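Shown below is the structure under consideration.
As you look at this complex, bear in mind that one protein chain is not there, while each of the others sits in place.
Order of writing sets the chain letters: A and B. Residues in each chain are counted from 1.
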Amino acid sequence: MSLLQSTQFRPDPSANATRRALLRAWPELQNPAAWLVALILVIMPLIANGFFLIEIFATTLILGVIALSLMFLAGYGGMVSLMQLTIAGFAGYMVAVFGMSGNANISLGWPWWLATPMALALATLFGTLGGALAVRTEGIYTIMITLAIGAAFYYFTNQNWAIFNGHTGINTVATPHFWGVDWRSDIAFYYVTLGVAAICYFAVQYVSRAPFGLALQGVRDNPRRMAALGFNPNAHRIAAYAFAAFIAALGGVLQVWNYRQISPGSVSVGACIDVLIIAVVGGITRPIGPFIGALIFVLLRTFALDVLIKLGLDGNRFRLLIGLGFLAIVFWSSDGVIGLWERWRRRSASSTQRSGGGRHG
Amino acid sequence: MTRLFGALAALTDVTITVRPGERRAVLGSNGAGKTTLFNCITGDFPPSSGTIRFFGEDITQFPPYERIRRGLRRTYQISALFPGLTVQDNVYLACRGVSRGRFSFLRPGQNDALMHATETLVQAVHLAGVKDQRVAELAHGQQRQLEIALALAGAPRFILFDEPAAGLSPTERRELIEILTSLPAHMGYIIIEHDMDVALRVVESVTMMHNGRIFKEGLPREIESDPEVQELYLGGGHE
Partner (left out) sequence: MARFIERHPAWALIVIIAVAVLAWLVFAIWPPGLEAAIGRKRVFLNAVLNGITLGGLYFLVASGFTLIFGLMRNVNLAHGSLYLFGGYIGYAISTWTGSWILSFIVAFVAVALVGVILQLAVFRRMEGQDLRQTMVTIGLSIVFADLMLWVFGGDFYQVQTPSWLIGPVQLPLLTAIKSSGEPVYLQYPLVRLVIFAASVVIGIAMWLALNRTRIGMIVRAGVDDRDILAATGVRIQLVFVLVFALGAGLAGIAGVVGGTFQSLSPGEDTRFLLASLVVVIVGGMGSIPGAALGAVIIGLAEQLGSVYIPTYAIVVTFLIMVLVLALRPQGLLARR
């Protein structure tokens, strides 16, 4: 083993090195824009009223978390799963079924601190099993299988009355209430979603550089070589589905608390595809992408009607707008609006350089 | 206890037996079945019949990753790396693949033993200067070096090199020979190589393959001077 021990690597013990390592691990820390965004998000309740706080920002964060789970699978694992919203919806249904709701014949009436972990566990299991099914085939087939799973779940919730209460769904779902705080009141709920979204964001960021995340990216790039390095590619893929399912389930629990009801409409095929659109429009190579995509999506969904009518157009054409916007992004950018933004920055940077060089020459 | 390494692959009744620590070259023209032989041994594509024994253990039915965890390694003729990751991450993955914690959700610290091993390997293949670059940005020769580094990770007992010198400059070839000859004595390997200068200098025995069959086996100088081999293989190269 002389070769492998020929040089001794000594870590630099100085504080400077620790600091550098920290910055390499968390590049956000040295980005002033990131600090600014974080500050704004934290003091948001001072700026925005209840409508903006919940309808825009909390909704964005929830959709962002669900889309983040897709970004994790697609960006790091190369698996485009269309069932992430289905997993979220399943978690939401489970909260309604195990917890308390207006449909007393269905809900078991467990307290929230028991129903929520149960819902998270079941949804994670659901996503893991779905993933185990999807990894039976490779590449583009993933989309087909996960879409089939999502659509089957949608039709099942429509048909089944015993658990899912058919097409009416489950209404007036109870939300947590403890320490004298109603956690569904606007400001408290905003902070809950912000906290969960931040944890999910940093968890994905962290795991992407951990052995598991690196191995997943290796599997994405070259599964055969990963097997030749001692990894079991499919086990990693399924584990990735499990991790993503847990994130999606968190988003689903927040979503059912947000709307206080859940019905087949919440898990429709269109909604599944919306999550893909959010992730792709935002950009699926970095965890920030899904949140940007979600913000664009929510803003469009909320204000497109008014804007379209003001422009003298039919206000109902919101989905047409979404579809065309999505097509445009897919056509012009491989990395969503982040990619467009970076390309624009690079171009403007190079053009200033060129004009600077021109003056010299 | 037989400590033999053998492959009976379905090419056409190919039987290769290599002693532990033995270094052997497999020569032959394109399409002779050399890479197929490697694929059978590592399990990339399973043989349709026959058995593969590794240090006495029958590994024929094992998935590739189980074979690797037992100390088998290989490199690929066309570099099979992870272009989206940095050099360091590539090597780190190779080290991680044959140790525990493949599913770890915790990032390695600066004092992590595998990080040290990674660092050492990166230096051993002369890539320390580019360790934070993405593999897609590396030059061809550097990618070949990295390919070898991945095969040396962990504690390999036996390595299959598939044309490691392909596309390398003369200087890089010298470096390659240096790396191969400085491997610890217990590490055996099989090398597929078209460049006789490289192949015959780093091995102690040679197997010639032709059309999926074993054509001739012997010592390097026997093979080199064999008239039939000259005609079949070396001669063809000069025309």
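The criterion applied here is as follows: a residue touches a chain if its C-beta (ideal position, glycine included) is under 8 Å from a C-beta of that chain, and two chains touch if they have at least 3 such contacts.
Nothing here was measured: the structure is a model prediction, and the numbers come from that model.
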Worksheet item: Relative to the complete complex, which of the depicted chains are touched by the chain excluded from display?
Response: A
Worksheet, complete the sentence: The one residue from A:Val42, A:Ile199, A:Leu299 or A:Leu327 touching the chain left out of view is A:Leu327
Response to the item:
Touching the hidden chain, out of A:Met44, A:Val80 or A:Val219, is A:Val80
Worksheet item: List the chain A residues touching the unshown chain?
Response: 80, 133, 136-137, 139-141, 143-145, 147-149, 151-152, 155-156, 159-162, 269-270, 273, 276-277, 280, 314, 316-317, 319-320, 322-324, 326-327, 330-331, 334
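Assume only the chains that are shown with their structure count from here on.
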Worksheet item: For chain A and chain B, what's the span in angstrom between their mean Cα positions?
Response: 41
Item to complete: Please name which positions on chain A make contact with chain B in the complex.
Response: 1-9, 11, 17, 21, 25, 206-207, 209-212, 214-215, 217-218, 220-222, 224-233, 235-236, 239
Worksheet entry | chain B - residues contacting chain A, complex | 42-44, 63-65, 68-69, 73-74, 76, 80-85, 89, 92-94, 96-98, 101-108, 110-111, 115-117, 119-121, 123-124, 150, 152-155, 179, 182-184
